[in-house]
Structures are given as structure tokens and as C-alpha cells.
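One chain of protein is taken out of this complex; the other chains stay put.
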Amino acid sequence: MTSTDDDVLHVHPDRLLPADPALRPIARELYDAVKDLPIISPHGHVPPQWLADDVPFADPTSLLITPDHYVNRLLHANGASLADLGVGQKDFTPEQSRRAFRILCENWKIFRGTPMKFWFESELADVFGIELVPSAATADRIYDQIAEAIATPEFRPRALYWTFGIEFIATTDDPADDLRHHQKLAQDPTWEGKVAPTFRPDKYLEPATPAWNGLIDTLGEVSGVDTGTYAGWVAAMENRRAFFKENGAVSSDHSHKDAGAEKLDDAEAERLYARARAGEITPEEGDALRRDFVFQQARMASEDGLVMTLHPAVVRNHHTPTFGTYGADVGGDIPMSVEFARALQPMLSAFGTAPNFQLVLFTIDETVYSRELAPLAGFYPSVYVGAPWWFIDEAEAIKRYRRAITGSAGFTRTSGFIDDTRAFLSIPARHDMNRRLDSGFLAELVADHRLTMDEALDTAHDLVVTQPRKAFKL
Amino acid sequence: MTSTDDDVLHVHPDRLLPADPALRPIARELYDAVKDLPIISPHGHVPPQWLADDVPFADPTSLLITPDHYVNRLLHANGASLADLGVGQKDFTPEQSRRAFRILCENWKIFRGTPMKFWFESELADVFGIELVPSAATADRIYDQIAEAIATPEFRPRALYWTFGIEFIATTDDPADDLRHHQKLAQDPTWEGKVAPTFRPDKYLEPATPAWNGLIDTLGEVSGVDTGTYAGWVAAMENRRAFFKENGAVSSDHSHKDAGAEKLDDAEAERLYARARAGEITPEEGDALRRDFVFQQARMASEDGLVMTLHPAVVRNHHTPTFGTYGADVGGDIPMSVEFARALQPMLSAFGTAPNFQLVLFTIDETVYSRELAPLAGFYPSVYVGAPWWFIDEAEAIKRYRRAITGSAGFTRTSGFIDDTRAFLSIPARHDMNRRLDSGFLAELVADHRLTMDEALDTAHDLVVTQPRKAFKL
Partner (left out) sequence: MTSTDDDVLHVHPDRLLPADPALRPIARELYDAVKDLPIISPHGHVPPQWLADDVPFADPTSLLITPDHYVNRLLHANGASLADLGVGQKDFTPEQSRRAFRILCENWKIFRGTPMKFWFESELADVFGIELVPSAATADRIYDQIAEAIATPEFRPRALYWTFGIEFIATTDDPADDLRHHQKLAQDPTWEGKVAPTFRPDKYLEPATPAWNGLIDTLGEVSGVDTGTYAGWVAAMENRRAFFKENGAVSSDHSHKDAGAEKLDDAEAERLYARARAGEITPEEGDALRRDFVFQQARMASEDGLVMTLHPAVVRNHHTPTFGTYGADVGGDIPMSVEFARALQPMLSAFGTAPNFQLVLFTIDETVYSRELAPLAGFYPSVYVGAPWWFIDEAEAIKRYRRAITGSAGFTRTSGFIDDTRAFLSIPARHDMNRRLDSGFLAELVADHRLTMDEALDTAHDLVVTQPRKAFKL
């Protein structure tokens, strides 16, 4: 089969820059000034083992489709089964892998207007040098070219780290993790990259869930602290946070169903903890204790200096049968509305001006941008507005983000871009998308004379370099 | 009186296309490709009798003002009384009708920036060929020209059906309706259009309202099923849905104060049903039973295949004195916020991947677009994001709609445009508005290189033809 004109993928150098002739030249100049700056990725989900062991990627489907719930979920909505995409499949054959890739390519039009199209096209063109539009006709050719590429040393994770211009990348890790992959990287004299763990204790903060007691037992074991009491839980957490910090962590990451963080008095905390350890805690008590646990994490953060990131309010595993068959994290989560102003008042009254405390707030509920997040970040020296995240890390929402928050918070109270991804190959495309869109926004401010070009150039640089370093203490 | 320059209505061929010189030529090309495609109208409120009996329209006011609460409510807000506009008036004289039309024309400026201006100007120019700007000076001339036109055979409903290029239109009908107008049309060998009923059972699902018991008695009579028990209610509903389906229905339509749909166990359902039949049900119990009823409708939909449309959360009849004088549906409804993600979880866990189930979700609360509706439609193969609807079926909200949902749901999870109107003459203008605005959005994606022109042309066509056919199983 040979290429036809229809097959040729054109990835335009000005993509996502504003079309308006009064804006594009300005945006292009701003973008040119930042496009080649290093990537700082302080929040994401790349498995550290990939870099520690420099694991070669197995095949195009397990690299680009199976683990990427952005891709899976929209294919599922358009009729594909998750099983056919490799989700939850232990022995996925090469034929099945090739067939899954065909499903993606045959359904290529469903991604029109989505960020997945931008990311994937950028990956094809910029990472693999493949200039074919995905389709039934091109699926096998693309598959083969990717397969060929990832078999070469240039496409090992460590090589790509440098190819992509990554300066810092954080993973997401369980408090009980031994961080041996991070330690291996730290002890490897041939490795000069920066790969930091992130302390993600969510499951240990949900005392009304069935798994909690087992997790707390494990926490006791790995920390060497008796977790039979609330005070023990606190000490064990401090122990693990210290261990993470020793191993390079700069932040902890938190997501619960609400943003609540409120201290219980010690006796009540011990009482609820005892009930939880006895398996007798009610859901309401569980919420109260969890909010105390979150408050405690903030208190620890104000002492050990780990940056705290918070992104609440998602209905996890919305479709019960899918959860039953495939488990969590397969694209079945649905956002819900969230309230920050009142929920965070106790935490911020306690630590909001503490010198060592920094809190980055993410959301999927865009209504809180202008109403709560920008006002909070525009008052508290500890609070940063995080980037558009998850369902809204796409072009139009990223545009709305700057337009919603800049009036109250300016640029210096924002975290810089967060890719939040486990799709390693998409990291450059995601950062590139954001650099293009921020350049477009700044171009508007220049074109309507809110900023001079010098101010815009300085700000564009800050958004890529200064802000993530400041927000994550790098 | 003669026309002056001020009086001349200019309806520009490029209206509502983006002004940006980088966008307009692209938008125009896209719009030209779809502007003459047939109209598919799967959700609206045109009385079927108009088409069944080919009833001539009586006069300009009863055609264009009295039944149109978009027009009435804004005139009311600006000082007109609903009575003077003919609302609730049994013997409205020709003089009163002319006077009501003058009120509209004298107040023409209040409609600036609203869709009513676009619709009405399009109707004047495109339907009636009247090139006069409404004003005190032109009111009588416009009135007379419309009156003259609607007296001719070309302006009978059946003729307009073809003039407007309608391919399919759905009405909204009571479950107890005998559908004789639809049957008359179906049996008329001279009529080749498609006019389908829509099953709208809201009132029969609200067991705590005063009218409910009488309605359920009627339901029992028309279905021939004893509605003395919950099981009887279910059987009667299945009976009427089957009757509607036999008579061409493709969907059912639902609007309650929340989006809740949750099954009760059978005993509890029977218990609450008995209390409702005895007139003893509390409002809270009524909500619980109503949510079970909605769940049952979804279950029936998964079996009989009628598409389910859902658009909750409006405070009906907000102004009590207006409701007392004029009754419902006179423009006194006010939207409220709504939650979909948790409310729909039981229904979607049960039927979200059922092969025969399709659910179209509409809203007036725009906050749910990016937060809940697009994520739901981007996972569930059954869910479609409906069009901007009611208070937000206007230019700016339609623009926001695509910008809010496309990132998560793309284009293939959307329903296509819904006119939702009883204003028959405005149907072409409403669809035309949407085609212009979708062309403008697609032009942006082309201009910033997210889509090729071929992809945009294909998508523009899909939005007008493919998506409504798919979402409503036409």
C-alpha cells in the first residue's frame, strides 16, 4: 500500500496560535521565545521503573492506547469495548495489539476537536517522524513504523527524557512504596536527570473504605511506627513524608470527594480513629476523620515544606459494571461540582501565611476559577492556582483558565503547566499545547495594549520556567 | 406612509459568521456547504393538528407573539402586560391583535442582541419577503403584509413544511393522547412528510402533585390497564409507550426538578404508590417515587428503544400571581442549577451500555457542559450531549457549548441542533443560526490548524445530518 494525498499528515507550525492577523505574529514571536525551553513536569504519572530500568516500550498499543484513558474512554463511547483496547487483558497477543491500533485509526474522526488529536498527531510527526493521517488504510503502516522505532535505543525512556528536553519530572507514589526505582536513579552515576517521587496518601486518609485497615497495617510496618492510635497514624505519616523528602520528593498530592480540611480535637480524633481501626466507623464519621487527616497533611507540609496539591471532587468508577470488570482508572470517572472557599477556611486560617506552606489547587469544575481559586490565590501567599487538569487540559479550557483567573490573581499566583499524564510520549505535546495557548493569550494582551511586548515576553518565560519552580520549590 | 431609509431591513448573508478576516471565508465555505441541507427537528412543540388539518394561521399576533414566550417575557419585562399580548385571552379582537403587534414593533430595540431579533428578522425577510425594520411607523404595514401572506395557500403549514425543507419533525404529546392527528397524517396518501409524536409523561411521574391521581385514572382508562398498583402503572406506561412507538414516536421527553433516577425495591415502590393513590404521599416520598418512575422509563427505553431526552431543573411558574392569572408556559419559568453526575449514576450503571438505550441530556445550567455532560458523553455509548436549549439557544451560548464540550466529547457524541419550539415559522431561522455558528466554530479549528478543511466540511455535514439521525435513531 502506498501513501495517497489524503494520507499525508500536515502538522502546521502555527497550530493553536490565534488566527486573527492582528494576533498571530505576536503570538508566534512569544511562542518562538519559549518553545524550546526545558520541560518541568512537577506532577504526573509516569512509572519510575521506566526510567530506572530504561525499559523499552513493548508495542504501539500498550504504549499509546491501553494505558491512556483519554483515548480509551472516547473509543468506548463510540462503541469499542475496553477489552478490545487491551484494558485489563493479561495476555494480549500481537494480533490483538495490532487490531486495537486499527480500532483507533478507523475511529480517528471521533477525536476531531479533542486534545487527543493534537497530542497524537504531534507524537506521530514530532516524535516518530510519521506523516500519515490515521485511518483504516494507514493503521498497519503507522503501527509498523512505531513498532520499528521503539525497538531502537533512541526510543528508550532515558534517551527520550533528553530528547524531550525534560529538566525535572515527578512521579506519583504510594506512601508505603520503597522508592527503589528513585533510589536506583539517584545512585546511578550515568544518570543526570531529575526524577522525583510524589507522596500520594489518599487511600490512607479514607478510614471508612474497606481497604483502609489493611493499608494502615502496612503503613505501620513500613514506617516502623505503631499505627494502632491516631497519634501513631500521624507519626507514621510524618515518617513516610520524611522518607519521601529524603528521596527527592517536592510535593504531596491529594484528591478526595470534597476539599474539606478541618481539625478535630485530639480526643475526638482518637475516638474516631479507634472506631475506624475496629471497622465500625460510619461514612459521616469517616468524612470527618478524613478531613482531619487532610488538615494534618497541611500541618506536616507547613513543617516539612513539601508542597501540597489538591484536586477534589470526582465520582470515581461511575459505571459499576465497568468497575467490576476492569477496576479503577479506566476512564470511568466523572467530575462533580466542588466548593473551595469554605472548605479550605480552617486549613488556610491555620497555615495560609505560614512561610513554609504552599498549596496548589486544581479543579475540573471551571466555575471555581474566577469565583474561588483566583480570589484565594490573590490573597494567600501560600496558594497557587494550578493548571487546567484532566477533563479540561485542552485548548478551549486552557484559554478559559487564563481569562478567568488573571484579573484577580495575575500570572505570578499560577503554578505553570502540569501534564498530569502517564502517557510519556505525549509530555512534549502537552507542554507545547500550553505554551502555544499562553502565547495566544499574551498576544491578546499585547494587541489590545494591556501589556507591552517586553512584558509579554518576560511573562511567557515566567510561565514556563519561573512559576513551576516557585510553586514546586524546585 | 412610505418607506424611508431607516425602515429598510438589511438581512446580511454573512450574519453570525465570525468577522475576523482569517475566519470568515472559511466559515462561509462551511456554511454554504450545509445551509440548504434538510431540517431534522427531533424535538419541538408544534401542534400536530396544524399539519394534520393544514390549518391556516389566523393572524400575525396569534402566529408570532401570543404563543411565543421568548417574545412575551421580554416585552413583559419592559412593561407590557401579558393580556395586551393576547396571553390567556379568549376573545382577542382584530383590533387587539393589531395593537399587540404594535407593542412588539414599538419595543423593537429591547430585542437587540437577543436571538428573537435574529429569528424575527429572518422570518420577515426570508419567509415573508418583508424588508421593513419593525417600529411604531412600520408596525401596521408589517402586520398587513403578514396577514395578507398567511391567507394564501403557500403559507399553510403543509406548504411551509416543504418550503422550509423539513425532513422530519417531532411534536410533544401527552401519554393519554389518542394521536389522531398523527394517524390522520399517516393515513393521508397525499402527505409525504414525517411528523412523529413524542412521549412526554412528566405529569404522570409526579405523584405528590394534586393533579396526579386524576391523570393516573385517565392513564388506566386509555391503556385499559388497572393503575391501582405500581405494577399497573408500569404496565400502563409500557402500553402507552408501545402505542406511541406504533404511531411513529422515536423518543420520550422528561423534565423534572432534578436529574434523579433511582430504583426503589418493589415493595417500597408499591408502598409509596399506594400512599400516592390515597393522596397521602409526602413531597420527599413523592421525589423518591418520581425518581423510581424515571428509572423505570429508562428501563423501558432500554427495551422498546425509544430515545430518552432529559432536561431537568427549572423553577416553573416563578411569579405566583402571573401563574394564577395566566397559568403555566407563559414565560415565567426560571432555570436553576443542576447536578447530573451523581443523579444519573444508578440509571447509567444499569443501562448506560445497553445496546438499545440512548439518552440525550439538555441543560440550561451551562456549568455542567465541561464538568459533567461532556465527560458522561465521552464515556457512555448511550449518552449524547444535547444542544443549547431554551434560555441558552442563542448565539453566544451556542458558541460556548461547542467550546465547552468538544475537548472531552468531540463532535460525535452530540445530538445535533434541537429547535424545541412551538413557533413554526422560526424553525428555519433557528436551524440556520446554529449552522452559521457551528460553521464559525469549525472555521476556528481550521484556521488554527486543528482540523483540515476536509475534516471540517465532513464534520459540518455530520452535525446537520448524521448526528441527529444517530442520536434519535432516524
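The letters A and B name the chains in turn, as written, and every chain counts its residues from 1.
Keep in mind that, in the parts below, a contact is a pair of C-beta atoms (placed from the backbone, for glycine too) under 8 Å apart; a residue touches a chain by one contact, two chains touch by 3 or more.
None of these values were measured; they are calculated from a predicted model.
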Contact partner of the left-out chain, one of B:26, B:179, B:373 or B:392: B:392
Which residue of B:145, B:349, B:367 or B:452 touches the chain not shown here: B:367
Footprint left on chain A by the chain that the document does not show: 20-23, 339, 341-342, 345, 348-349, 352-353, 367, 370-372, 374-381, 383, 402-404, 406-413, 444-445, 447-452, 454-455, 458-459
Missing-partner contacts on chain B, residue numbers: 6, 10-12, 14-21, 24, 73-74, 76-79, 109-115, 117-118, 315, 318-322, 331-337, 364-367, 391-392, 394-397, 400
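FYI, only the chains that are shown with their structure count from here on.
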Whole-Å gap separating chain A and chain B, where each centre is the average of the chain's CA atoms: 40
